[in-house]
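See below for the structure under consideration.
Shown here: the complex without one of its protein chains, the others still in place.
Every chain is named by a letter (A, B and C) in the order it is written, and numbering of its residues begins at 1.
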Amino acid sequence: MDFSIDDRTQELVARYRAFIDESLLPLEPIFLQQGVVPLEAALAEVREEARKRGLWGPNYPVEEGGQGLDLVTHGLVSEVLGRSPLGHYSVGVNAPDAGNAELMHLHGSPKQREEWMSPLMRGDIRTCFGMTERDNSGANPLMMETRATLEKDQWVINGSKWFTTGADGAALCIVMAVTDPEAPPHKRASLLLVPANTPGYIVERKTPIMGHEGHGLFSHAEIAFRDCKVPADSLLGERGGGFALAQARLGPGRIHHCMRWLGICQRALEMMMERANQRAITPDGRPLGDSDLIRSWVAECAAEIQAARLLVLHTAWRIVRAGARAARNDVSMIKYYVADVLQRVLDRALQVHGGLGMTDYTVLAFYYREERAARIYDGPDEVHKLSVARRLLSGREG
Amino acid sequence: MDFSIDDRTQELVARYRAFIDESLLPLEPIFLQQGVVPLEAALAEVREEARKRGLWGPNYPVEEGGQGLDLVTHGLVSEVLGRSPLGHYSVGVNAPDAGNAELMHLHGSPKQREEWMSPLMRGDIRTCFGMTERDNSGANPLMMETRATLEKDQWVINGSKWFTTGADGAALCIVMAVTDPEAPPHKRASLLLVPANTPGYIVERKTPIMGHEGHGLFSHAEIAFRDCKVPADSLLGERGGGFALAQARLGPGRIHHCMRWLGICQRALEMMMERANQRAITPDGRPLGDSDLIRSWVAECAAEIQAARLLVLHTAWRIVRAGARAARNDVSMIKYYVADVLQRVLDRALQVHGGLGMTDYTVLAFYYREERAARIYDGPDEVHKLSVARRLLSGREG
Amino acid sequence: MDFSIDDRTQELVARYRAFIDESLLPLEPIFLQQGVVPLEAALAEVREEARKRGLWGPNYPVEEGGQGLDLVTHGLVSEVLGRSPLGHYSVGVNAPDAGNAELMHLHGSPKQREEWMSPLMRGDIRTCFGMTERDNSGANPLMMETRATLEKDQWVINGSKWFTTGADGAALCIVMAVTDPEAPPHKRASLLLVPANTPGYIVERKTPIMGHEGHGLFSHAEIAFRDCKVPADSLLGERGGGFALAQARLGPGRIHHCMRWLGICQRALEMMMERANQRAITPDGRPLGDSDLIRSWVAECAAEIQAARLLVLHTAWRIVRAGARAARNDVSMIKYYVADVLQRVLDRALQVHGGLGMTDYTVLAFYYREERAARIYDGPDEVHKLSVARRLLSGREG
Partner (left out) sequence: MDFSIDDRTQELVARYRAFIDESLLPLEPIFLQQGVVPLEAALAEVREEARKRGLWGPNYPVEEGGQGLDLVTHGLVSEVLGRSPLGHYSVGVNAPDAGNAELMHLHGSPKQREEWMSPLMRGDIRTCFGMTERDNSGANPLMMETRATLEKDQWVINGSKWFTTGADGAALCIVMAVTDPEAPPHKRASLLLVPANTPGYIVERKTPIMGHEGHGLFSHAEIAFRDCKVPADSLLGERGGGFALAQARLGPGRIHHCMRWLGICQRALEMMMERANQRAITPDGRPLGDSDLIRSWVAECAAEIQAARLLVLHTAWRIVRAGARAARNDVSMIKYYVADVLQRVLDRALQVHGGLGMTDYTVLAFYYREERAARIYDGPDEVHKLSVARRLLSGREG
């Protein structure tokens, strides 16, 4: 075992860190108090800066303009990007775009890759992924109601999705629909590419989340498909392969979330420590951090974050070595383990800030409310726990 | 010991419950998605309805138009009001108005009571309470910077406050300021009544909280006093009695919060159970509530809420019997105990709702983010724990 | 609602407290380091002293030599008795004897009461209760294997039991056996009185628990019934009523445990505070209790214990008012709620004592290991949680 990180990687991570600190953090107050809209021009500049610094698309292929980093290195980079809510977007690898790009990279036809993947990886368009349905538990593939029927040489799609992140402004939606209702359960659905300007594709409304409808990438929408027609070659991957592809997409997607959460955790811990050092609780300036109750929180958070980090990096390493399927228990474990650490760290960091922590003068209140979803999206933690236990109890994984 | 609740009280609580269910809950979707502004007219009607039904001002004196309930009975009523974010406002006993009214009732001059308290208890005006300062730990009285100097027959106030709840639209601010900087620490400050139209009293800006500036009662503001002058008889209570009065105000204030939190808890539990019963997790309709993991959450929440309820009612009873000072350890205990239960119950209720819990289609996301402050306002839980322990360890309370 | 405790009751509780402090605590070091055997004579004297002071059998009927206390008052007394591992035994109301006595009081024939109940209530004999079977989950009545067959005018019992508390030295065993295997599940078993000198009744071995076999009341045994014959009139209560009676016995049994646990909690808290006050952690004598980490533990324990206490007393009050069946959800709730508080309080008290807490020089190590069973006996906490949730989710209890 060798936990060392080579100099080249350390230097790369440091460059990402400098980029985030210099280019993004100064925009944060506006983002927190006014949202993403006033930042459109500034963010375009930041993304241009990322390209100039050779930081664009850390895990995208070099031939598509990315840096071609392996998953472990990307994990280290992604933690740094996670320090800002805008970090991943600033280098073009935000969810759901990064997952969609990867999916098309692995399973798209040459035409699909050229038409959609390349512009996406370059940052010219945004995309969304339509899977979750309001009245159907996402955990069970038999409960999907959206249908796509092949009529002549067109797929006719009907149904609705919700929690479609970034649908507002997306140029393309990758939608999962039942194409073969009589097939075995896990073979019933397929993925289809639906350009946003297709008639019958309707972004009905944004879903207000924690008091906000949000905008663009920072919003989630309900989408309706009403006799929405796309050409027969709009299938992404094989017919009936929808669940398999979604799983293949979600596995790495989950580890990307975990890597990002580590960045949030680390930043929250640093803010907690800075506050503990600076906030005087007596007239003669005795700092909050003199309290051994606060100190015990700092120590517990630091250990939990380090444990979470190693677990995530180990999982990335296993995916690289043995593939996502071999590492699926690891991926489920980090999903619930890191989400739990994330929530606890954010809660304590906010508490250490007192009233200030409730305000939008720090990033903590944003993370606190937005990332409550971490324990829900991409499969509730409870579902992942049951999957892990089922495999362990049946002796399939050790 | 007799835990029974007499029929008359039960009937009264049922009437409050019916009022909330019939008059307020239908307004909730608008409140959650658009805020309080579009509801102004509707809320005025609801308050009129409360008066008609004989429910106005449950703990206000009968001679001021209230119901004159004792604190224990008010606790039972307040839990019911707490089921809605608008509950206490609908009968005129929302924070900070209820506390301000009580303070003037106990310590105001006849003129102050007539000019400010009566209109407040009738619901004709709103008020605010200016105590917390941004750069000074509220836990320490020596760290207050706002000053009031008696010049001729006027108090000249300078300084600033933040987290002044409901300052937007308030007709009166009760402000704490250092009037006697050379007195013993706890005798340095006094309370002053400052009408909102006084020159030099400036509501500078609302503080954005969890992504929202809010409006009116549902907002917090930074206030500046710049050579703000009020007559010498603007003192509320005795000169130098500011801390004592603030403590006297906060004690009952805290129990009012706890009573309200119980209502939030109970409602969240009921929502959790309804969701568990209705959400199918298999195509044949097996409900989420069949899972014994969800069941264990339901059972734990139910027990914790009942324990919290008894603790709060017992504290109310002690205040009635022996006074707020004798019950101050009890009050501190329920502050941190109930806040902790509140957060755990809300977290689980939200989790059981999955993605829906993150949206503004239920009240859970509102309570989750807004009531994160429960562990902070009126003294962070940690400060209360230290106070309780200090008294217990010194043998002063048992 | 009236939480007051009348003077007479307070005085009575004080007398029990004095008795425990004066008569039992001095014996504790011997008990902890050498067990109960060397204390036999001393305990007999203590029990005599209890009789003299008018403290014997607090909840036993006056006509049987007890004090006839109602369940709420007994709850207050029982907390005081729980301060010592020998407390309940010292006044004759230890488990399982108290439950057995109560069962015979309610359901025994005059002959059974005279022959067994009266000597038991007087403290002349000890008894045991044979229900749990090693290979069968106690939570499911269908899984009991011990059989009793009526042959001529005798019941012939075959099977085995384990975790039969106090079998070592007991004069009588009340055993549950399947008498009607074809009846509906909950009507299959009956209770039978088996004198310990009956042929075929064999105390096979003590079960070593946490490193100890124990002795007498402080031991648990495996019992075998091999063609063990008792007269037909040995049935306690009705044929087929075994489960109903066991439930009726366990309900109050559980609340008795909870009351006792409160005493353990309170004593552990007091020890924790004393240690915090006395243990110097710097050469100049700064005590451990100066640490606000330790203080936060003290404050949390104090609040949890008070909450648990009110929950238990409220449950006792409900049983008195409405009967055990109406209060069964309350009883299940206190079972898991108080057991949880107990474990947390003991864990912290031990930690505050450092290495000393691991030794047998304080009672904490005894309680820590012995009362780990609190979350298991009389139904594991998880089973109670599921029962509570099932009733709540089905709307049967609120």
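The rule we apply is simple: a residue touches a chain if its C-beta (ideal position, glycine included) is under 8 Å from a C-beta of that chain, and two chains touch if they have at least 3 such contacts.
Every value quoted in this text rests on a predicted model; they were computed, and no experiment measured them.
S.K.: Of the chains that are displayed, which are in contact with the missing one across the whole complex?
M.R.: A, B, C
S.K.: Which of A:L69, A:I157, A:L311 or A:A324 sits in contact with the chain that's absent?
M.R.: Hidden-chain contact among the options goes to A:L311.
S.K.: Of C:Y60, C:F129, C:F163 or C:F243, which sits in contact with the chain we cannot see?
M.R.: In the full complex, the listed residue that touches the missing chain is C:F163.
S.K.: Write the list of chain B residues that the hidden chain touches.
M.R.: So the residues of chain B touching the missing chain come out as 291-293, 295-296.
S.K.: In terms of residues, what is the contact footprint of the unshown chain on chain A?
M.R.: Chain A touches the chain not shown through residues 1-5, 72, 273, 276-277, 289, 292, 294-296, 298-300, 302-304, 306-308, 310-311, 313-314, 317-318, 321, 332-334, 336-337, 382, 384-386, 388-390, 392-393.
S.K.: Mind listing the chain C residues that contact the chain we can't see here?
M.R.: These residues touch the chain not displayed: 32-33, 132, 134, 137, 139-140, 142-143, 162-163, 207-212, 279-283, 291, 293, 350-351, 354-361, 365-366, 368-369, 372-373, 375-377, 380, 382.
One rule holds in what follows: only the chains that are shown with their structure count from here on.
S.K.: Quick one: most central chain, C-alpha centroids?
M.R.: Smallest offset from the overall C-alpha mean is found for B.
S.K.: Using mean C-alpha positions as chain centres, tell me how far chain A is from chain C in Å, no decimals.
M.R.: Comparing mean C-alpha positions, chain C is 53 Å from chain A.
S.K.: What is the distance in Å between the mean C-alpha positions of chain B and chain C?
M.R.: Centre separation, chain B to chain C: 43 Å.
S.K.: At what distance in angstrom does the C-alpha mean of chain B lie from that of chain A?
M.R.: Using C-alpha averages as centres, the distance is 37 Å.
S.K.: Do you know which chain A residues sit against two or more other chains?
M.R.: Answer for chain A, listing residues that touch two or more other chains: 291, 293.
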